[in-house]
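Could you have a look at this structure, given as structure tokens, before my questions?
Complex shown without one protein chain; remaining protein chains in place.
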Amino acid sequence: MSLHRRAATRRKVVLMAVAAALLLVWVFPLIWAVIVSFKSESDVLAYPPTVFFEPIGRNYEDALFGDFSILDSLATSAIVSVSTTVLTIVLAVPAAYAFARLKLPAKKSIGFYTLATQMVPPVGLVIPYFLILNKVSMLDTYTGMIIVYLTFSLPFAIWLMVSYMEDIPFEMEEAAFLDKATRWQTLWHIIIPQVRGGIAVTVIFVFLNAWNEFLFAVQLGGNTVRPVTVAMYNFVSVEQTLWAKLSAAALIAMLPVVIIGIAAQKQIVKGLTIGAVKGGGRR
Amino acid sequence: MQGRVNREGGVHQGETRFALVLTAPGILVLLVTTTFPLAYLVWSSFQTINLAMPFLDGFAGVQNYVDMWYDARFWHALGLTGIYTVSSVTLQVAIGLGLALMVMQIPAGQWIFRIVAILPIVLAPVVVGLFWRTLMLAPNFGMIDFLVQWLGFEQINWLGAPTPALISVIVIHTWQWTPFAFLVFLASLASLPGDVYEAARIDRANALQRFWHITLPLLRPAIVIVIIMRAMISLHAFAAIFAATGGGPGTASEILNLYAFKTSFVELNFGYGSALAVALLVITMAVSGILFYVRTPRRREASA
Partner (left out) sequence: MSKGRVNLKGIYKRFGNFVALKHIDLDIKPVEFFALLGPSGSGKTTTLRMLAGLEPPDEGVFAVDGEDVTYAPPGKRDIAMVFQNYALYPHMTVRDNIAFPLKMDKVPAAEIEPAVVRAAERVHIEHLLHRRPGQLSGGQQQRCALARAIVRQPKLFLLDEPLSNLDAQLRLQTRVELKKLQRSLNVTSIYVTHDQEEAMTLADRMAVFLDGEILQVGTPDEVFNRPRTIAVASFIGSPPMNLLPAKLDGRRLVVDGHVTELPFAPDHPGGDVTMGIRPSHVRIDPDGLPTRLYLSENLGESVLLNLYLGEYLVKVRVASFASAGDDETVPISFEPDAIHLFDTTSGLRIRTAQD
């Protein structure tokens, strides 16, 4: 009995060790980035890398207010991401309700169409968008960028919201109808409050995707619309070795999504698994 | 006639019109923002559009596709796409599943793994590519470069030599997205019914048998979905590779996605770039079609 237990304990310890090692693989690049971001340029270039050094805040100052300020880019990212998110939710939630619940002609085809639009490779959109926006002089404009961002956020949001809408019992609407609510009132007072959780998940995913988007931003943006992802990229291509400042800037740029990620960890996992768990049953 | 009007009565009165009102804005936006550019893409793939030599522009027929057939760089990119997708998806599923099974055995502190796993997922791929390019892989600076030398191996030019560059971009992608698979599997494992395992224990199935005969079949839907979702993302991977290697050195890590991009925006040959993008779209649809076909459990299995 005790032999068994000791073997089990040893197994647990080994497991923990292996798991912890793998854990380290995932956190290390981030921890290292944090460490580097506090190094002076001379400490950065020390090789082998130093672990003990005089931490400085200079890199963050520079990244925010200095020559390499990314404040403008942060603002741009915020404007584009928030606008995209708001527009996406406004368009996706009613559509998802109709798909999940209502009689709609050609529902299957439209549903397949929405799904299929998710399969379009981004490069297959950035090429025509460049040509089109170029023609109508909308390159490097907020409007253009937000329109483009809808291409990936909207189908995804509709798809995600449909699975939340499907979870609402039919009796909710039936009860509301009997209580003399109109269809709009039912949607507004009964349905939407019950998918608040789903809307939150959708908001998080749409926002994260918009904030992190790079391909459209780098090619269809410019000096006016330059989100942080592009600013980061330019940083490296222009300032080859200012890696401490890059780390600081990148960490600032990623701070919003990291905070959202940790705070909304549960919702994100829910969003990730909804397809895997529900998709198994649905054809 | 009256019967038809009646059928729309009762609870369904006005339902279709309401549904149209709700869906129309979204669908219209999708038509304008996705379908129209896509049609434009297909149209431009039959054109010569070269911003460097605009005087040559015009209808090209299937010339771009013929060129593609004889383009060694295209076939090379296609092969790389295959390698990149298959290897990174396999690694993600294998490591993610292994880690999930491991973490399930850990009695406390699972939340730490969940938090850590979220971090790579929420980072911008371009930032991930930059971090790896600099902090991890840069010669005489990056941690991995340092570790390799410290362990007594010869220094490897990770991003500057063809094979290491390809390995690097696969590792980077795997690093960023394995947590996705891990979290999905962890959630699926947690939702498996415990009594099945108790029954299996009573039936004297050992750990390996339990995994093979119970866990794996029950996890199958989750595994297949993860494969589908990850394959789509791998096929369309861009920012991390672009930031880390730019497809280089030469064309060593240039998957089809990057080739289409570079053809259009570096060489300014938009006609041919469009054709390459169309090829990628067709491949994506074929792959997803196959995967969705695999996903649907067939009758034969159900009755067997």
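By written order: A and B. Residues from 1 in each chain.
The rule is simple: contacts are C-beta pairs under 8 Å (C-beta built on N, C-alpha and C of every residue); 3 or more make two chains touch, one makes a residue touch a chain.
If you're wondering where the values come from, they're calculated on a predicted model, not measured in any experiment.
The missing chain, though absent from the display, is touched by one residue of A:14, A:31, A:90 or A:175; that residue is A:175.
The omitted chain makes contact with chain A at the following residues, 169, 171-172, 174-182, 185, 189-190, 193-194, 196. Although one chain is not displayed, chain B still touches it through residues 6-7, 9-14.
Throughout what follows, only the chains that are shown with their structure count from here on.
Contacts from chain B toward chain A in the complex involve residues 11-12, 14-16, 18-20, 22-23, 25-27, 29-30, 33-35, 37-38, 40-41, 44, 49, 95, 99, 102-103, 105-107, 112-128, 130-136, 138, 140-141, 143, 146, 150, 175, 179-180, 183-184, 187-188, 191, 220-222, 224-226, 229, 232, 235-236, 238-239, 242-243, 257, 260-261, 264-265, 270, 273-274, 277-278, 280-281, 284-285, 288, 295-296. Against chain B, the residues of chain A that register as touching in their complex are 12, 15-16, 18-19, 22-23, 25-30, 32-33, 36, 44-45, 47-49, 91-92, 94-95, 97-99, 102-105, 110, 113-114, 116-132, 147-148, 150-151, 154-155, 158, 174, 177, 183, 187, 208, 211-215, 219, 228-229, 232-233, 235-236, 243, 246-247, 250, 253-254, 257-258, 260-262, 265, 268-269, 272-273, 275-277, 279-281, 283.
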